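Heads up, one of the protein chains got dropped from this complex, but the rest are sitting where they should.
After this line comes subunit A, so read on.
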Amino acid sequence: MGRSSTTKDAQALFQSLRSAYVATPNNLKIIDLYILFALFTAVIQVGYMAVVGSFPFNSFLSGVLSCVGTAVLAVSLRIQVNKDNKEFKDLPPERAFADFVLCNLVLHLVIMNFLG
């Protein structure tokens, strides 16, 4: 009884999650995809490190942090361009994107320097 109600709840939850997510605009979905891709790359690198070893530690570190940093910055961008987010309604999406590019530029300059 409890189990069936739990699964029912879970089903309903996924249903509503999906329906809520379908409603998000396409540009946000693209950003989501980008974030997922970055995270996936990070996971691959961590897996590789676990199998092979972390010898050039700075390379490993810069690889993983590049992915994580990209994901974090994309999340920030997503927060800023999200129309539902009242906190950033004054911020034009162009400005948000310019900031995003600048931050990425700094991040990857640092990473190139650190890559060794």
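Methods note: contacts are C-beta pairs under 8 Å (C-beta built on N, C-alpha and C of every residue); 3 or more make two chains touch, one makes a residue touch a chain; residues count from 1.
As a working rule, contacts and distances are computed from a predicted model.
A chain of the complex is left out here; the name its UniProt entry carries, from "non-specific serine/threonine protein kinase", "SCP2 domain-containing protein", "dolichyl-diphosphooligosaccharide--protein glycotransferase" or "Ubiquitin-activating enzyme E1-like", is "dolichyl-diphosphooligosaccharide--protein glycotransferase". Mapped onto subunit A, contacts with the missing chain fall at residues 6, 9-10, 12-13, 16-17, 20-21, 24, 57-58, 61-62, 65, 68-69, 72-73, 75-77, 79-80, 84-89, 91, 96, 99-100, 102-103, 106-107, 110-111, 113-114.
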